[in-house]
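Beneath this line is the structure, given in structure tokens, with notes to follow.
Only one protein chain is missing from this complex, and each of the others stays in its spot.
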Amino acid sequence: MDLFLQRLFDALTNGSTYALIAVAMVLIFKATTLINFAQGEQAMLGAFIVLQLWKWGIPMWGAVVIGMLFSGILAACLERTFIRKFDPADHLPLVIITLGLFLVINAVAAIIWRFDPLSFPQLFPSGKAVTIGNARLSWYSIFAFGSCLLVLFTLQTLLTKTKIGLAFRAVSSNLESSRLCGIKIGQTLQFGWALAAAAGTLGASIYAANPVLQIEPTIMLRALIFSITAAALGGLDSLWGALLGGLTIGFVQSVVVQYIPFIPNEMTLAAAVVVLLIVLTFRPSGFLGTKTVERV
Amino acid sequence: MIKTLLEVDELTATYGQIEVLHGIKFHVQPNEIVVILGANGAGKTTTLRAISGMVETTGSIAFNGDSIIDLEPDYIVRKGIAHVPQGRGTFPELTVEENLRVGAFIRSDNEIKADLDSCYETYPVLYERRMQSAGSLSGGEQQMLAVSRALMSKPELLLLDEPSLGLAPQIVEGLFERFKKMNQQLGTTMLIVEQNAQIALAMADRGYVLESGEIAVEGEAKLLVNDDAIRKAYLGG
Partner (left out) sequence: MAPKITLTKDTPQYRNLRALMWISLVLFFLLVAFAYVDVGSIAIGSNKYNLSLIRLNKAIAYSVAILGLQVVVGYTGQIALGQSFFFGMGAYISAWLVADHSWPFLLTLLIVIPGCFLIGMILGLPALRIRGLYLALLTLGLAALFPTIVKLDSLYAYTGGAGGKLTTNKVTGSQYKFAPPSWLPLDEIAQALQNIPLVGGYFGDGPLSNREESRMWKFILFSLVAAFCFWLISNLIKSKPGRAMRAVRDNETSAAVSGVNLAMTKTISFGIASALGGIGGMIYVAEVGIASPDDFSSLVAIYLIVGLVVGGVGTLSGAVIGGLVYALIPDWASSTQSISFVPQRWLQGPTGSLILGLLLIILTLFMPGGISTAAKKVKNRFVIIQTQNKSGIV
């Protein structure tokens, strides 16, 4: 029982990270029906910027905020320069561009910061908050999950109570009518990309702030598949679905896989891909997504 | 001399390689209701989309004397043209009220709330359903919503693409009655594209008939109703 609880707590930690990256992917998908393969790397770059700012003496959370801002601006530039030139209905060039960005951003981070693992500032108080029997829930897990919820509530408010949020949801609902209402599509999409990058940076920062981890350029590679699966599972156009999906994948990773006796640890990745396969083939709208996802 | 509100000349429109409009010419005067009739594929929808800047065009389109042919759609809306697309074009995931607010997107004045209220007065059913998602509305209700949304931008010219499509006859009647009232009370100029020639000509001032991307007939609505060719083709003899 204690082991199960411990695993559940671990699920919360990882799940929150996947959820945040998944949220980023959902934002971009809602706005553009595109899956941004470079999301994880953008997040990783953002986390490195946070690290660098912190090393230059800026207080921890200040660095995070500035890092988020910076990656938001960078993402807006990327959208403007590369993504906007393409017809959103033609997936192939866009997939290829995001793959290209994936390679470039990863390489740039590795060139600047090398591959040696570095210590990331501890954003949250350390130590265990709750102990049930032998299972320990660390402050880190609680805060990670809490940040996730905070981000979602902020996004919810942003999207429902502000004008630009309304524009974003309009564009994601009906592109042509949005044009006819005078919404500037380009700017709205840029906003979406910026938000997504900021959310991703926060997610990567929280992930790296895990006391048992260190940051290096490959940190988000594995997380990408898990986050994409989480987004698909929750419904690619549902933000709360991303949270649900993230927690579910975390759960599958930490709990389910451990209890299936003949599947070794490596198979967490396999489990995620299998989940992805099942979701995309049989229920592309996931848990909470709208049902008009592209089908043959 | 009344200044022409919309002046279109030598307008061609192309989708990729295919030319759909072959140099058409028409105009709309302020406070008029002008109707464009035609069969499917004649180019009616393309005409409206050309005005809204959504299609590749050559020729000239002048609105209040200014050329708008090369402008982006969001700029054209700000000039005072609102377009209700074919199939209503509502935002299904947004609520009724949100749909209306998007309609007012280009405005930043204080009267948006007042205009919302007057819209609800005109269409009480929209008020009832104002917190429901637009996708859950019936066809007729969506049409009311679409038109109201267009009006929220306080346009000088309202473009309507086949408003009767998919709606029951009584609803269509009520709809067009409201259009007439809108035109009389608010002075909104309307350019309506329709297949339902009967009801459209009944309330319009003038009409054009589009055939295969060219204007075949034009004239006052009263006279078109009585025209033999039109009767045969569009009014069932």
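Should a chain be cited, it is by its letter among A and B, assigned in written order, with residues numbered from 1 in that chain.
One rule holds in what follows: contacts are C-beta pairs under 8 Å (C-beta built on N, C-alpha and C of every residue); 3 or more make two chains touch, one makes a residue touch a chain.
Because the structure is a prediction, the values reported are computed rather than measured.
The chain not shown here is in contact, across the full complex, with A. Of the options A:108, A:158, A:256 or A:288, the residue whose C-beta touches the omitted chain is A:108. When the whole complex is considered, the residue among A:43, A:144, A:232 or A:252 that touches the unshown chain is A:232. Residues of chain A that touch the chain left out of view are 34-35, 37, 82, 85, 91-97, 99-108, 110-111, 114, 225, 228-229, 232, 264, 266-267, 269-270, 272-273, 276-277, 280-281, 284, 293-296.
Rule of thumb we're sticking to: only the chains that are shown with their structure count from here on.
In whole angstrom, the spacing between the mean C-alpha positions of chain A and chain B is 43. Those residues of chain A lying in contact with chain B across their complex are 163, 166-167, 169-170, 172-174, 176-185, 290. By the touch criterion given at the top, residues 52, 54, 73-74, 77-78, 82-83, 85, 89-94, 98, 101-103, 105-106, 149, 153 of chain B touch chain A in their complex.
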